[in-house]
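The structure appears below as structure tokens.
Excluded from the complex is one protein chain; the other protein chains are retained at their positions.
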Amino acid sequence: MITDQNLKKIIRDALSEDIGPEDVTSEATIPAESTSTAVMLAKQDLVLAGLEISRAVFHCLDPAIQVTTFAKDGDRMNAGTEIAKLSGNTRALLAGERVALNLLQHMSGIATLTAKYVEKVKGLKAEVLDTRKTLPGLRQLEKYAVRVGGGKNHRFGLYDGVLIKDNHIKASGGIIKAVERAKKKAHHMLKIEVETKTLDEVVEALGIGADIIMLDNMPIDMMREAVKLIGGRALVEASGNVTLETIWQIAETGVDFISSGSLTHSAPAADISMKIK
Amino acid sequence: MITDQNLKKIIRDALSEDIGPEDVTSEATIPAESTSTAVMLAKQDLVLAGLEISRAVFHCLDPAIQVTTFAKDGDRMNAGTEIAKLSGNTRALLAGERVALNLLQHMSGIATLTAKYVEKVKGLKAEVLDTRKTLPGLRQLEKYAVRVGGGKNHRFGLYDGVLIKDNHIKASGGIIKAVERAKKKAHHMLKIEVETKTLDEVVEALGIGADIIMLDNMPIDMMREAVKLIGGRALVEASGNVTLETIWQIAETGVDFISSGSLTHSAPAADISMKIK
Amino acid sequence: MITDQNLKKIIRDALSEDIGPEDVTSEATIPAESTSTAVMLAKQDLVLAGLEISRAVFHCLDPAIQVTTFAKDGDRMNAGTEIAKLSGNTRALLAGERVALNLLQHMSGIATLTAKYVEKVKGLKAEVLDTRKTLPGLRQLEKYAVRVGGGKNHRFGLYDGVLIKDNHIKASGGIIKAVERAKKKAHHMLKIEVETKTLDEVVEALGIGADIIMLDNMPIDMMREAVKLIGGRALVEASGNVTLETIWQIAETGVDFISSGSLTHSAPAADISMKIK
Amino acid sequence: MITDQNLKKIIRDALSEDIGPEDVTSEATIPAESTSTAVMLAKQDLVLAGLEISRAVFHCLDPAIQVTTFAKDGDRMNAGTEIAKLSGNTRALLAGERVALNLLQHMSGIATLTAKYVEKVKGLKAEVLDTRKTLPGLRQLEKYAVRVGGGKNHRFGLYDGVLIKDNHIKASGGIIKAVERAKKKAHHMLKIEVETKTLDEVVEALGIGADIIMLDNMPIDMMREAVKLIGGRALVEASGNVTLETIWQIAETGVDFISSGSLTHSAPAADISMKIK
Amino acid sequence: MITDQNLKKIIRDALSEDIGPEDVTSEATIPAESTSTAVMLAKQDLVLAGLEISRAVFHCLDPAIQVTTFAKDGDRMNAGTEIAKLSGNTRALLAGERVALNLLQHMSGIATLTAKYVEKVKGLKAEVLDTRKTLPGLRQLEKYAVRVGGGKNHRFGLYDGVLIKDNHIKASGGIIKAVERAKKKAHHMLKIEVETKTLDEVVEALGIGADIIMLDNMPIDMMREAVKLIGGRALVEASGNVTLETIWQIAETGVDFISSGSLTHSAPAADISMKIK
Partner (left out) sequence: MITDQNLKKIIRDALSEDIGPEDVTSEATIPAESTSTAVMLAKQDLVLAGLEISRAVFHCLDPAIQVTTFAKDGDRMNAGTEIAKLSGNTRALLAGERVALNLLQHMSGIATLTAKYVEKVKGLKAEVLDTRKTLPGLRQLEKYAVRVGGGKNHRFGLYDGVLIKDNHIKASGGIIKAVERAKKKAHHMLKIEVETKTLDEVVEALGIGADIIMLDNMPIDMMREAVKLIGGRALVEASGNVTLETIWQIAETGVDFISSGSLTHSAPAADISMKIK
């Protein structure tokens, strides 16, 4: 999981973005010594993700705030369930509220959507993967939320996996050339994945020894053919046109992984509120 | 708009998050001196936002990349329209692709959704506002995208507007006390807005001289009543349960502003691709 | 008030600027385990500001240093009064001394000068305001010191108030055009202030609905006329040629605010020493 | 002089502090493509310092702004003299104005005050020194301004000179012990200075081989005695109670250096304006 | 290779560490406008690495400095060969000299030592690998220098390869448990390497499907046995006791990779000077 120092940096920057020179409303209306108790509440059915991170937001503002959690990341909750109780300095509670909720709602939104995809392929071997289609600065948190929702992570960035896509194939002169170069130059702990759009490309990638073959936007029948053709000699990832409606069909072709950018870039925020009692 | 130095910081951090020590695939498969031409393409109908920011991503990696744009922020585009052509070093084009698209797709997604809301209230005086429900580090870009889509911005953070919400009212002992303190302590250039849930609260806020009154989650009839009651003596903002289905009704009550967190926290990414020719 | 993380950043940067690689004198002459007790002393009459910030300087170097304070920010002290006693590691005490005093002397200097201005207008409604004429990186601390001295803050920066000055008026084609644009484009929580130099301009600003009117460098008589003319329909700020000699006269015209850059840019440091006992 | 990267950091932080998310007034009232010409004007007699730094402020916002300077740092100017002409994007000119002036006024204020002290001791050998009594983050700029005004710099921080003050002497058990330790432990390129308050201490410091002897708050007669006693065997610095009234007398005792914190911590800002033509 | 922004950060931090507030010698002795020509000279036989990085050091100080290179990274040079000629502002040349040489000497030292190891195993299939035994902040530059010297990189950090060492095996309860967990939890693009000390462990690692087997500190005979036993079903890395004397023997056992921390943590700096002509 994200290191403590990276998490603190995200939180500090977020608080700085929101508070700026000062929270003028609380400074003006609430006495410095006022204390309150607040409750975080799920306002829709959701899979919770980011609770410890939300706690860290408040502790970054005031380590004395007491946070009692009634759930943990990965829990499925119904609308109306209390998530946590917070007690402490009122100004700090209100200054942290929006940042904490923004993170918690976004991460729970991703976990909730991921869980729906995972649910759809239950019983099949295919695992649901995220992509690099994440928001700047939030990749680690978003990928964590995918795991909380039951998905698996694809590589974290351009540095921890060789993924030869159509653009690389065009620019390097074909699949064979590209894979040969990758085998020679990339370090020995990284697997090599090749994006393919036709069965011919699948054969080519397999022949040159790709560790993983991505089937990009293939029709279901072609995918099934490709999986048969590969026959376990490489891992197989399906990509493109993955929706809650299509994922079962795709999984049913026998692929090992199904990846979708929607998990991270289009998950609506989960509705969660925080109210002072 | 966002200052150049803030924008560069966001871009540099995003590139660093994605590239890490190096783009192993391009380093391995593509010759250092290779050049290519790529095209950015709208793959759905959308309102474009973030084009200049995407250009800045590539220029951050290599100032020699030539970017020819065929559109500008705010343009409505149909699926299949070319957005821009990029020519230059292939490794730089591929290293910047994902970060540029992640920003462009997210911002265009927000602009596209905002435009739908704005469209719904055409002809009425109500303006569509965003909120502070934004993602950490991205508030300025997201609020810019709202403006591009035809919306207006609410305050940028806790520092540029006094917004007394239910939590402040509870913690400070009522609307009157809260507003009186705010008038005395907050600086003289900030207006004071009060969140109300009942007509009694509206009356109270009006009486103590609130500049703006927020009607939070009120039924349509109560809203209409409130607007009448206020009679132009304060600006009126409606908030809560704002959807594409409900917004016309809300606007029709005569409020000045309608704010919705969905514009920023739940807009699905717009589908845009970049392909090497 | 300034957030804890912003304060720590200022302190850490200040210590780094002063200490550099190491405090060669203390490292060489004082044993690592030596402990001492020191006293901070007011060497002139002053209004204290920055005491908690000074404490934070020492705690940033060594959390074990014990600081006993005999006063608090806002206290008026006579020359010779002890402000605080510090006990702990000698090297840390000496390494923090200069940075702590530099901040405390500067902030107390501002509070002391502000208090003199505020004293001069006692009994009149005018409030004494600071400006954006502050030193880079120190604005929040300086504006805090103004408040401690009994003054009020003007806006914190270019982002939390629309202040249309002569330069904006020239560049946008007149007061009316400028205010109309501001009303349309700036967000609804910011008030609009217009700088005026003549009664005609006052009339123009009032007519177009400025929330606040600044009377810039006007003769006393013209100010009095302007206040009468405005008649409570807008707030009035006087600016220019504000000295301890002129401020009573200015306040006596009936303006709401009197702003002066001197509070922050020309307050002499208050004389405070720290001596090991 | 300050390195380019340090200067840029100061400027970027200052602009960020002042502009925040955006300059709402200029964004609202001035068209993005508007250009203007502005003039910087001395409004009092002054010694100019910081002109190139002010230029860098504008170029940090927009490298296309043309700055024509009519003077250079160190020039004595009369009230009413034009300092520079700036042409370029209006929004950038106005966004940079305050930060540029805040620096220029502060630095020119220091140079102007320093020049007055230097003037007073003209013809005598004593050089006017600054101290470490500077504002956090601004030490290099303030010390540069002292040089521009004709003064000399004392050490830059705790790292580039061994200065054994009363607090060190107390904590280390006397002058002799302190100097012996410093000679053994500090590196060989740093001179050792000892603060003395009595002639006995002067003798002690001289005997143990101090390179420089500081006469702290001594009466004029004692200083004269001390200088005679030292007889050129060490450099002599006078410190304490240095004013424009006393400095001649002090210099006349024959000391090599006279240091004063006032040069930096209590110099009033020089009055300089910037107006669009 | 290292991204431009990471490189600039290293250079800026290094210059800041060395120059601090200012280069007092050059500021004092060399006129601001002085220009010079300097030559970089190899003073021992070496393999050059870091030349472009050295150029970047000078350009960071002054983009106008002209650097003419007579060689490129990877070139073998004899003592006495000129490496580059630099012309430009003398102060900038001298301010950058030490940082540029420190980097160039360190990186060339690594490349030179690596080349000696690589030379020793010429004709055998074994490739020479570096490790994570690098200096804080310099890993990317050191690993680049290894490549320049003809070596290959091992993983860059804890994030781009699963390497199960003796400590992990102990803490997780054995090789089988550790590998099973890694297969389930780590993402699908990372290979799994297991450190073994005995043939039994080799068999165990092979059985559970390790992609790479590290033979740690094994006697030559056991290594040969292990390679035979593995029979191409996994890649093999030898580690421990790798010296210029032992590497041929190790390589001759048939391992795929030989890794050594010495390449980076114990390579003596290559002797390179820079002289003004």
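Order of writing sets the labels: A, B, C, D and E. Residues in every chain begin at 1.
To be clear about the criterion, a residue touches a chain if its C-beta (ideal position, glycine included) is under 8 Å from a C-beta of that chain, and two chains touch if they have at least 3 such contacts.
It should be emphasised that the depicted structure is a prediction, and the values quoted were computed from it without experimental measurement.
Q: Tell me which of D:Lys85, D:Lys152, D:Lys170 or D:Lys197 is the one touching the absent chain.
A: Here the residue in touch with the unshown chain is D:Lys152.
Q: Which residue from E:Phe70, E:Tyr159 or E:Trp248 sits in contact with the chain not drawn here?
A: Touches the omitted chain: E:Tyr159.
Q: Tell me which of E:Leu41, E:Ala71, E:Leu124 or E:Ala186 is the one touching the absent chain.
A: Answer from the full complex: E:Ala186 touches the omitted chain.
Q: Of the residues in chain D, which ones touch the absent chain?
A: With respect to the unshown chain, the touching residues of chain D are 152-156, 159-163, 187-191, 193, 211-212, 235, 237, 256-257.
Q: Please identify, in ascending order, the residues of chain E that touch the omitted chain?
A: Contacting residues on chain E, toward the hidden partner: 10-11, 13-14, 17-31, 34, 36, 38, 90, 93-95, 97-99, 101-103, 105-106, 109, 132-139, 156-168, 170-172, 177-178, 181-182, 184-187, 190, 261-262, 265-266, 268-269, 274-276.
Q: If the hidden chain were put back, which residues of chain C would touch it?
A: With respect to the unshown chain, the touching residues of chain C are 12, 15-16, 19-22, 27, 60-61.
In this text, only the chains that are shown with their structure count from here on.
Q: Pick out the pair in A-B, B-C or B-D whose interface repeats that of C-D, meaning over half of the contact pairs match by residue number.
A: Same contacts by residue number as C-D, out of A-B, B-C or B-D: A-B.
Q: Go ahead and note the Å separation of the Cα centroids belonging to chain C and chain E.
A: 52
Q: Show the residues in chain D shared as contacts by 2 or more other chains, in ascending order.
A: Where chain D meets two or more other chains at a single residue, that happens at 19-22, 27, 139, 156-157, 159.
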